[in-house]
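Apart from one protein chain that is not included, each protein chain of the complex appears where it belongs.
A, B and C label the chains in the order they appear, each numbered from 1.
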Amino acid sequence: MFIEKVKSEGLAHLSWVVGDGIEAAVIDPRRDCAIYVEIAADNGARITHIFETHRNEDLVSGAAALSRLTGSPVHHGPNPGGTVRYADTVREGRTFHFGDLTINVLETPGHTDDSLSFAVYDQTFGERAVGVFTGDALFIGDVGRTDFYPERANEVAGLLYDSLQKLLTLGDQAILWPAHGAGSVCGSGMASREFSTLGYERLTNPMLRIIDRKAFIEHKVAEHHYQPPYFREMERLNLEGAHMQEPLLPLPVIEPDALFKSQNGGAVVVDIRSIEAWCAAHVPKSLSIPVKMIPAFAGWFLSPNEAVSLVAAHAADAERAKRHLSRIGFDQVTGYLSGLDGWVTEGRDFESLPMIHADTVRDRLEKDKGDWQLLDVRDAHEVQERGFEQALDIYVGELPAHLDDVPRDRALTVMCGSGQRATVAASVLRRAGFDRVDVFLGSMSAWQATQ
Amino acid sequence: MFIEKVKSEGLAHLSWVVGDGIEAAVIDPRRDCAIYVEIAADNGARITHIFETHRNEDLVSGAAALSRLTGSPVHHGPNPGGTVRYADTVREGRTFHFGDLTINVLETPGHTDDSLSFAVYDQTFGERAVGVFTGDALFIGDVGRTDFYPERANEVAGLLYDSLQKLLTLGDQAILWPAHGAGSVCGSGMASREFSTLGYERLTNPMLRIIDRKAFIEHKVAEHHYQPPYFREMERLNLEGAHMQEPLLPLPVIEPDALFKSQNGGAVVVDIRSIEAWCAAHVPKSLSIPVKMIPAFAGWFLSPNEAVSLVAAHAADAERAKRHLSRIGFDQVTGYLSGLDGWVTEGRDFESLPMIHADTVRDRLEKDKGDWQLLDVRDAHEVQERGFEQALDIYVGELPAHLDDVPRDRALTVMCGSGQRATVAASVLRRAGFDRVDVFLGSMSAWQATQ
Amino acid sequence: MFIEKVKSEGLAHLSWVVGDGIEAAVIDPRRDCAIYVEIAADNGARITHIFETHRNEDLVSGAAALSRLTGSPVHHGPNPGGTVRYADTVREGRTFHFGDLTINVLETPGHTDDSLSFAVYDQTFGERAVGVFTGDALFIGDVGRTDFYPERANEVAGLLYDSLQKLLTLGDQAILWPAHGAGSVCGSGMASREFSTLGYERLTNPMLRIIDRKAFIEHKVAEHHYQPPYFREMERLNLEGAHMQEPLLPLPVIEPDALFKSQNGGAVVVDIRSIEAWCAAHVPKSLSIPVKMIPAFAGWFLSPNEAVSLVAAHAADAERAKRHLSRIGFDQVTGYLSGLDGWVTEGRDFESLPMIHADTVRDRLEKDKGDWQLLDVRDAHEVQERGFEQALDIYVGELPAHLDDVPRDRALTVMCGSGQRATVAASVLRRAGFDRVDVFLGSMSAWQATQ
Partner (left out) sequence: MFIEKVKSEGLAHLSWVVGDGIEAAVIDPRRDCAIYVEIAADNGARITHIFETHRNEDLVSGAAALSRLTGSPVHHGPNPGGTVRYADTVREGRTFHFGDLTINVLETPGHTDDSLSFAVYDQTFGERAVGVFTGDALFIGDVGRTDFYPERANEVAGLLYDSLQKLLTLGDQAILWPAHGAGSVCGSGMASREFSTLGYERLTNPMLRIIDRKAFIEHKVAEHHYQPPYFREMERLNLEGAHMQEPLLPLPVIEPDALFKSQNGGAVVVDIRSIEAWCAAHVPKSLSIPVKMIPAFAGWFLSPNEAVSLVAAHAADAERAKRHLSRIGFDQVTGYLSGLDGWVTEGRDFESLPMIHADTVRDRLEKDKGDWQLLDVRDAHEVQERGFEQALDIYVGELPAHLDDVPRDRALTVMCGSGQRATVAASVLRRAGFDRVDVFLGSMSAWQATQ
């Protein structure tokens, strides 16, 4: 009997391969799904079943592609919102066998209506669950968000409460295998630790320690979560079933001239180099999204089917960005400019943006005469914890939709927690024609450290 | 916070790297220990502590070597049998911190006097253990063997009982991380599954379901375990601390003539090819131990410091065998003959041994007139479950010490569960001058399947 | 400017990636062609051209597949025998540029009518060729075979002579990059060394040292070459263009029962384990072709579209065999039995075959009374060098077509150079119902070594 975790960095998405003997199941596969086949083979097994804990809204499901690749059926929960075309519907009580391993289906709605959990049993040792795949119902240190049906806010929060009670009846001994880890937008307050049990969560998870159903509902309804616009597209795709993304062709290098033409032809240039590199010199109108931030932030700034050209420090970074983009449904990456050397040695225009220190910001705040504006792009939760009175607060992801709220007649200094999101925001502002922009490097962390 | 498992196949030895932030600990490192450094680095950490759950008797500890490599201290339990030179002694209640992760020491004697367990806490989430390293005290599906102090049999079984009760007080929610998995000689009846919790074990582990202390002791005292002779040497080495074994030089290929001379000079030739290959043709007097069987069986047939020359089908197999041998303290491997081609094309002598079918054995059993003997080399437990009245029963490992019990005037057919150990035994017999030997291929499994 | 060699073991097929700047060409790609894309990318280039030196008859060309993958055109020589569907026709004098690198086309017929060579120039350094891709016209130590048009034997040998003279005019300084190395059936007497120059060949290649055109033709016409039956199929496929073979799915393990049914359903069981393993015990009617011999020998014994089930010692061997088979056009591999353990522990029938020593053969030769036959399966060239008067000589590849020449009323001992091909032949005989067969292990080599 084996279980292996596959983690997609950035999205903090966790998928699982579990099996016994020569048969194995995959839970919540991602789109680049050859890895599951390899893991199964390394364990002497082949994939015979694919399970989805729910219809994902934050990433492209790989269930349809893996099903086509392996010939295995996909099992999905009952979905009132539409038929999942590539799956059959399973309900509470269904049982699947893999050698001595048994999987029992539990319906655990709340995060979504179609949420399932899958309890795992070892027939050699008997009747108690050894673990459970909880999808987005129960995380380590948090529970799933319930903001997808605003008009049914109380109802679905209550459904989740009931689902969690149902899960807890499996017993303290059951190991917890959720669909997301820390860093996912599908929860907050998740532990960085990726191992826990129902017992440990029962004792320590703040949301499970709210015993009262009503108090739980109130807490959930009051939560604030962000929804990047690409979520809509994910919902559509994950009903239809996306094709696989296991390209044999590496992303092509493109020459400066090709980048220039591509940009003029409407492609968005995404610069995935470090924020420092972008600030020192960048292709005019390029968007700064360092490669590590692609999974969590690219979805806020790109439109479906928009062509994307990258500026990357290395081929490996470009490949990673392409893969990250593919996982959230953006497949139109045309190629990458390999560093800025070629661009600048051809004498092409480049732009720069200063990075400033906490002392400078402090100085400006003191001397502020209305010709300068501090723009804080952290999320509501962070601002609430500690914000600036003088700052204008717009979350980085929502900046494109709120450009009218940014004063065009003032110099702007953008800040966040460290300077990363601030640079992304600065690049959005520059694209939108804001001329006098700089970035508070170190941002709130540096501010507090220098107090 | 991260935890990663390192498994040594064959010995089914499990070691662990656990850490948070930039510091990490290794529990029960094996001798080829560079892997722990890599795992720590992959997680952005460096090794700062090494823990041993007890003095291993079945393998060479890598704690001393890893300590030298990393400069980290080794922490070992109080050992009445002698000072562990490379370690300091820790006792119940000591606490170690790695970022938010805390490790608490528990004394859990029984398997050995110096046995420790290490409970793991996540300070962000509080006072309950999230998991525990149990060494050879508690396995998944079994508990540690207690036969190392025969004169104190009842006492140490009682100690283990008490240690297990202590472990259970950590709570059902704690994940279990033992030092061995299924296949180890350190226990029997272990689950093939390598994930469990204290709660799951409390409910399903047959030994934990014996509630009565006295009954537990009786059960343990009645158990039968084998002890390969190399265990003695391990005890000595693991007090002193073995040097690292991370060779930069691959094992050299040796030519037939060099093998011949090496064998004449006293080296034992170990043929690690498949049993079928060995039976078809092999170097006279060579010992058959297929590469997968090296960890569990080589220790029965080799003497410390004995030179070993291999016959291997591939370089990779030879390297694996060398690594396996090194893990149990046999470092004198001179090289390998790459397949038998070179040997036979030089016209050198080779020997063969027939493999026979269940039908042939059945036939012989029926017509047996005393000139033929079936030799069953399975272990006592297997023979007890189902043996042959007409068979002579000698466990394969104990065959070298019981050659006098084997009749020299009869043809011999050797059997085991499948034919693997039977071939090892047949090679021992051939080395000892028994002429008329064949192997029952399929052995007990085939016997039962053809009934 | 870079050049990299891709070698397909067994077939000893050499293909090449050559490029400068961001453009690269592939010469004679094999069917599993993703490797060329990777090599180009590692050198910062992308593939823009594919060249074929001639229509291969011994392997499946990957040109069509690579063309589809990369969008690059395929350039092939003028082919009187039929249109190469996936290629355009290039003729002497065509020039292609890749940065500073220039490729000039030379028509060099003889081996085939459509044979081209491609001379390489470095424009920075000028007018002399730095090297040349010679396909099957000129090898290191030999020249191409000219037996494919028996009715035009003298003509094509003469054509090759002229082509070689044309090549030599490029100058002694030119490096030689042929399409095959030692071990290929496309030539004999090739050097094991895979580096040479036109100058070195002019001075040392026995065929280039035949100055007289007529003497050259006489020599070529007198040569004897073997043609496995699958060559026909290759000719057809390589006009049409085979699809790519880069499977994402590993070859499945099959259980003994599935193998049994597959064999009964008409699949041929190919045992790719070592000859020793096969002789000790094998599935009745299985063909013995050790994995390393698959490329050179499988084509003699399999029919197009025949289903093949493997018996393999390791998954890696099974994958290698599958890949080898795919390269010569056999794609119907259903799966593999992982070792014989499962088969024999189920008590299924197995068969064995003795391996005998030179002394035994010597003894039999002396005492031969007509009830025993030595069968020598080496090729005509080897037999000519040193044969046995008493032996029956049938080349291993031609054995299936000459079974009627093998006496059914005698015990058979099969020999070759070492025992490998003898075992393959023995398995063919056993499949054909010959009962009393054994293998002379060591064969001619052992015979000579023991004289």
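Note that a residue touches a chain if its C-beta (ideal position, glycine included) is under 8 Å from a C-beta of that chain, and two chains touch if they have at least 3 such contacts.
What you see is a predicted model, and the numbers here were worked out from it, not measured in a lab.
Considering C:192, C:303 or C:384, the position touching the chain not shown turns out to be C:192 (whole complex).
Only one of A:85, A:152 or A:357 touches the chain withheld from this view, namely A:357. Contact with the omitted chain, checked across A:221, A:344, A:380 or A:432, is made by A:344. Not every partner is drawn; the one left out touches chain A at residues 273-281, 313, 339-341, 344-347, 349-350, 352, 354-355, 357-358, 417-420, 441-443, 445-450.
Touching residues on chain B toward the chain that is not drawn are 22, 34, 37-38, 41, 44, 46, 69-70, 246, 248-250, 252-253, 255, 315, 338. Against the chain not displayed here, chain C makes contact via residues 1-3, 20, 122, 124-126, 128, 130-131, 141, 171-175, 191-200, 202-204.
Everything that follows uses one rule, which is that only the chains that are shown with their structure count from here on.
Annotation: the chain A:chain C pair of sequence copies touches via predominantly the same residues, more than half of the used numbers being shared.
Chain B and chain C have centres, each the mean of its CA atoms, that are 44 Å apart. For the pair chain A and chain C, the distance between mean C-alpha positions equals 50 Å. Counting only residues that touch two or more partner chains, chain A has none.
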